[in-house]
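A single protein chain has been removed from this complex, and every other one stays in its place.
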Amino acid sequence: MTALIAVLLLLAAGIWFGATADAVAEAAVAGHPVRAALTSPFRRAALMLSRQAIATEHPDRLNRLLAPACYLVLAAAGLSVIPFAPGMAVTDIATGLVLWGACEALVVVVVFLNGWSANAPLPLIGGYRYVAIGLPAMLISMFVLIGAALPAQSLGVGAVVESQRVLINAVRQPLGLPLFLLLGLSITLRGPFDYGDSADLAGGTHAEASGAHRLLWRAAKLAMLTAFSAMAATVFLGGYLGTVLPGPAWLVLKTALVMLVLVAITHLVARVPPARMLTWLWTVLLPLSFVDLVWAGLEAMR
Amino acid sequence: MTLTAILLVAAALIGIGLYGALSQQSFVMLMMGLELILNGVLLIAVGFWSLGLGGPPRGQLLAIVVMAVMAIEMAVGFALVTAVYRKRQADTTEGLETMKH
Amino acid sequence: MTLSDIAFWLFSAGAVWTAWRVFRTDSMVRASFALMLSFFCVAAILLLLSAPYLGIATIFMMAVEMMVMALFMVMFMMNPAGLNPMMMVHQHKVSIGAGVAAFAGLGAAALLTDLPHHAVAAGKPVIRDLGTELLGGSMLIFETAGITLLATMVATVVLSSRSGRFGAADEGSRPPGLEPGGKPAGRAPERDSDHSHHAEHGG
Partner (left out) sequence: MAMKALARIAMRAPIPVFVATGRGWLGPCRKLAASADIAVVANIRQAAILIVAGEPRDEDRDALRRLHDQMPHPRATAWWGTRPFAEADSALEVSATDDPGPLLRRAFAALLARVRESEPDWLPDDPPNPWRGEGDHGQGGKGMMGGTPYGRPMAMTADDLRDGLALDSFSFTVGPFYPSLPPGLALELVLQGDIIQSARIVRPPLDPGKGAADACRSMIVGRMLHLLELDALARRCEAVPVDDRDAVAALRRRIGASGAMRAIPDGLGRIAGADARTRFTRMVAALGDAEASSFAGPGGRLVDLLPGLEWSEAMLVINSFSHRDLVALAPREVEPEEHREGHGT
């Protein structure tokens, strides 16, 4: 029960923190006043709530509702496997990493459905394109996660944390965290990996969304950012491990750190066209994830 | 939750799958029927493993093999659909009266 | 009736109902994802059957597979959203008969057979068992599955790519002669007279 409350609290705090970090980074890069940006997420949310949520002509109504809602649920499900302290996780199962992998795979489905359901050309192109990029990005992350599971000799997230008592995985498997961060950008539709909701498609899968619908989609993206960051912090940065402070505090701090890194990348790094990214994914990044896996295996046998 | 109940559910899935595989004109829908049959088979395999035979490790192996078969069926199926479409612009079974060219 | 019994019947009803919806919805994308939900319900039953790895792996795999399925649907169907209602079936009565017969036959077999009763002991390390089996006694089977998947990958690329060994696939390939300048080794492809275009499948 405590773990469930912790998950919901972390999710809510993460949405707020992510929105604020985004607004501040945007203002800093754009040269706008940073102070006003601190509170702007509330104003923008209020604005979205007070506008009409437009229905397109003959949409797939069920999926139009389900897509953002499921995105949010997936973020919560992903977060539920993360231990806040030894043994303190909502779903404390031996196959936590596989469950997280299933959440990743379902994000692709949800984003596609969001693009599909509007019954409009630009969102559909966004959805299609996202599937092409999202699936290989997910493959890469699976290899990286298997690499992290090797020293723990378990697919349970708790065991993966415990295996980092001596040395965190970010150091032990130096390729792991950077490759995993790419997935984070991809499943949260951010910056250099924003192929679903991109500007060239006037907003891609949510181009036709307005009002509360738009707010829900944006909140779901930030929730997924939180869940992903917590996962990266747990699997590669030792999660709740740390001295002086209590375990949950360490987890929150590390999660915030990963979120800030992702937000910074979002606003500072350009995105390449999808065809080029697809080539890089299959010819450079996927082989790199194999290297990471071999590295992890050799290191674990040492 | 008895083994009989599980087998009945699996039989229903296989029945619906067989109906789909036989009745659908579109290749992709036909493949959905095949997938449903395999879905039933998966359920039967794990049902026997879990409730009938006391969890022998090889039972799970069989389930893994069923999953591999599903993946292969999908991949080869789509490749064939693409090849046929490229050659004949056909995406339904009626488009194929002959296997030549 | 325990909690897991109730869950089992709920998921069973879900699996069968969504499986039925696959062939009853006009929208091809909805059909794909209905099939995905059917698999998820079965996956949940697998979890109840104390097969945690298999259950979650099924969810993982089917999410990806059905995503690809939906893409192919949108690609190949000219009416993927079912905005134009349709019914693309053949030998409908025979198929219904076959489906019912399969259900009746298998169901009768399940009801009439004396089935073994020996449930998995609680606390049995099933995931560890699976791992040691895959990479121990049955490693050859596991490796064979791996090699088969690799062969599948090669085969799909060969089948679906446009550029063939003897020219573009859609132009009809013709192997070169056995000796330089000789007669082509294969039969010359006949020009297809009737390309069956979309327009032919009338409702």
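Order of writing sets the chain letters: A, B and C. Residues in each chain are counted from 1.
Rule of thumb we're sticking to: contacts are C-beta pairs under 8 Å (C-beta built on N, C-alpha and C of every residue); 3 or more make two chains touch, one makes a residue touch a chain.
Keep in mind it's a predicted model, so treat the numbers as computed, not measured.
Note that the absent chain touches A, B, C when the full complex is taken as a whole.
When the missing chain is restored to the complex, the residue among A:Pro121, A:Pro174, A:Pro246 or A:Pro287 that touches it is A:Pro121.
In the complete assembly, the contact with the undisplayed chain comes from A:Ala207, out of A:Ala137, A:Ala207, A:Val258 or A:Ala296. Within the full complex, the residue among A:Leu10, A:Ala25, A:Val258 or A:Leu281 touching the omitted chain is A:Ala25.
The chain not shown here touches chain A at positions 25-33, 36, 40, 42-44, 46-47, 49-54, 57-58, 121-122, 125, 128-129, 191-192, 194, 198-203, 207-211, 214, 267-276. The missing chain lies against chain C, touching residues 75-76, 78-79, 83-86, 88, 161-162, 168-170, 197-199, 201-203.
Across the interface with the omitted chain, chain B contributes residues 82, 85-86, 89.
In this section, only the chains that are shown with their structure count from here on.
Note: centroid distance chain A to chain C, computed from Cα atoms, is 29 Å. Distance between chain centres (mean CA atoms), chain B to chain C: 5 Å. Separating the CA-averaged centres of chain A and chain B is a span of 33 Å.
Across the assembly, chain C contributes 53, 57, 68 as residues in contact with two or more other chains. Those residues of chain A that touch chain C in the complex are listed here as 58, 60, 63, 93-95, 98-99, 101-102, 105-106, 108-109, 112-113, 116, 119, 128, 131, 135, 138, 155. Against chain A, the residues of chain C that register as touching in their complex are 27, 29-30, 33, 36, 52-53, 56-57, 59-60, 63-64, 66-68, 70-71, 74, 81, 83, 127.
Chain C contributes residues 4-5, 8, 12, 15-16, 19-20, 22-23, 28, 31-32, 35, 38-39, 42, 45-46, 48-51, 53-54, 57-58, 61, 65, 68-69, 72-73, 76-77, 88-92, 94-96, 98-100, 102-103, 105-107, 109-111, 115-121, 124, 126, 129-130, 132-134, 137-138, 141-142, 145, 148-149, 152-153, 155-160, 162, 169-170, 172, 189-190, 192, 195-198, 200-201 to its touches with chain B in the complex.
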